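Omission of a single protein chain aside, the complex is shown with its protein chains in their original locations.
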Amino acid sequence: MSYTLQFGQVTPYLGYLAGGAWLALQLAAIAFVLGWAIGLGCASTLHYGPRWARWPIRAYVVFFLNTPLLVQIFFLYFALPDWGILLGSFQAVVLGMSLNAGAYLTEIQRAGFNSIRQAEVEAAETLGFTRVQSIRYVVLPHILKVLFPPLSNQYIILTMTTSIAAIFGVEELTGRTYNINAQTFRSLEIFSIAALYYVVLTLIASAALYAVGRYFFRIKRSPF
Amino acid sequence: MAALIEEAGRFYSYYNLIYLGKAFLFTILLSFAGCGIGFVLGAGLAVMRHPRIVSFAPLRWFALLYVELFRRIPFLVLLMVVFFAFQLAGADVTMFTVAATTVALSASAFSAENVRAGLESIHPNQWDAAEAMNMGGLTALRRVVLPQSWRVIIPPSMTYSVGLVKATSIASQIGVLELTYAAKILNQKGFSAALCFGTILVLYFCLCYPLNLFATSLEKRLAPSRNR
Partner (left out) sequence: MPHLAIDNLNADYGATPILRDVDLSVERGEIVAIIGPSGSGKSTLLRVLTGLLKPRSGRVEIAGEVVNYTSAAALRKVRDRFAIVFQQYNLFQNMTALRNVTIAPTIVKKRNAAEVEREARALLEKVGLSHRIDAYPDEMSGGQQQRVAIARALALKPEILLLDEVTSALDPELVAEVLDTIRTLASEGMTMLIVSHEMAFVREVATKVVFMADGRIVEVGPPAQIFDAPQTERCAEFVRRILRH
């Protein structure tokens, strides 16, 4: 059997694949925003909330951090219907990714809260800042600067994670790659191209986030 | 709920437990073989990328390119690339080998970053002193820099290997018998999804949680004092 690499056959699909990449970015963005909201809620409850609310949050975080996302989504998609909760594949993927991201983002944002320097808050108070002013001018800028690098890192990871959606038939980048493969049987070519798409996609995202971090938070460390 | 408890009796049969146990072992084996090989590769890449050791710039660029490529490809896509690459090469390998290769490639890129961070945590004056005493780059690495950088390298590598244990679940896509694949098979045999996937979620947890705890405690214990 002689199989030679023929990229010519897959070039007509490059645009279709780019559409998948766009969907992957959107999926990552949705999961990130939902996960961020979950994480912010959980982290602030851990930091400021009542004691009784802490252990269910810890259990949630620890459980989601220590089990695979794929199996979490399998559970949501296949097991929840037993209890009458029917999720579409896209919904199951988004819910799974958000819950999973939420656990990571809880950890990250908790670290952010912990990094607030009490001395700075006190300094602001002695200067006559109101509570709102000290949060606006002292606490928030500091937290954002501390959180920005791990948050951007998480977004990059999420972008790569979206490929799992293909397993549930979502036609994002990897899903469309499967489709093209089924039509052309140019497997190695199309999957290599998909791999390159992810590399370029995350490189662009890294570069953009780096630029934002440098401009707004004076973060010098390069992500590369 | 009652139906689930009633079904559990049949689900946790001798045969199924053996099957799950075997799958559990394969998950462990896959993770450890892949991480082990990947770590060695990654350490080599980090060394190749270090200007105090390798003065030949193209070699450093190659290492940089390798790392940036492989740490930006999702596990599932990399798995398919490796799968089809083996197929194209005409190599008759098991699906386990395909999956282990994927884990190793992915781990090598991330380990290279961890090891690099470890090497960079050592003050350049240690390299200066070694160089002034006529030690070569590799000697300085082995005798002076590595012994000091383990404490920075190991905790994140442990944490990262937990991530890889979780990623091995994706190997179920090409039919490697590991936990996730076993759960899918049992599910197809008619056992309820809640039992199948719930059980392996617990098993994954039992594997990952202690590893993560160990990584955290190592991190605290190895936290570098100001000097040594």
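Note that the chains take the letters A and B in the order they are written out, and that residue 1 is the start of every chain.
The rule we apply is simple: a residue touches a chain if its C-beta (ideal position, glycine included) is under 8 Å from a C-beta of that chain, and two chains touch if they have at least 3 such contacts.
Model, not experiment: these values are computed from the prediction.
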| What shown chains does the left-out chain touch? | B
| Residue of B:64, B:144, B:185 or B:211 touching the missing chain in the full complex | B:144
| query | Which chain B residues touch the hidden chain? | reply | 125-126, 128-135, 139, 143-144, 147-148, 225-228
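Everything below uses one rule, namely that only the chains that are shown with their structure count from here on.
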| In the complex with chain A, residue positions of chain B that touch it | 4, 68-69, 72-78, 80-81, 84-85, 87-88, 90, 162, 166-170, 172-173, 179-180, 183-184, 187, 192-194, 197-198, 200-201, 204-205, 208-209, 212
| Residues on chain A engaged by chain B in the complex (per definition of touch) | 1, 3, 5, 62-63, 65-72, 74-75, 78-79, 81-82, 160-164, 166-167, 174, 177, 187-188, 191-192, 194-195, 198-199, 202-203, 224
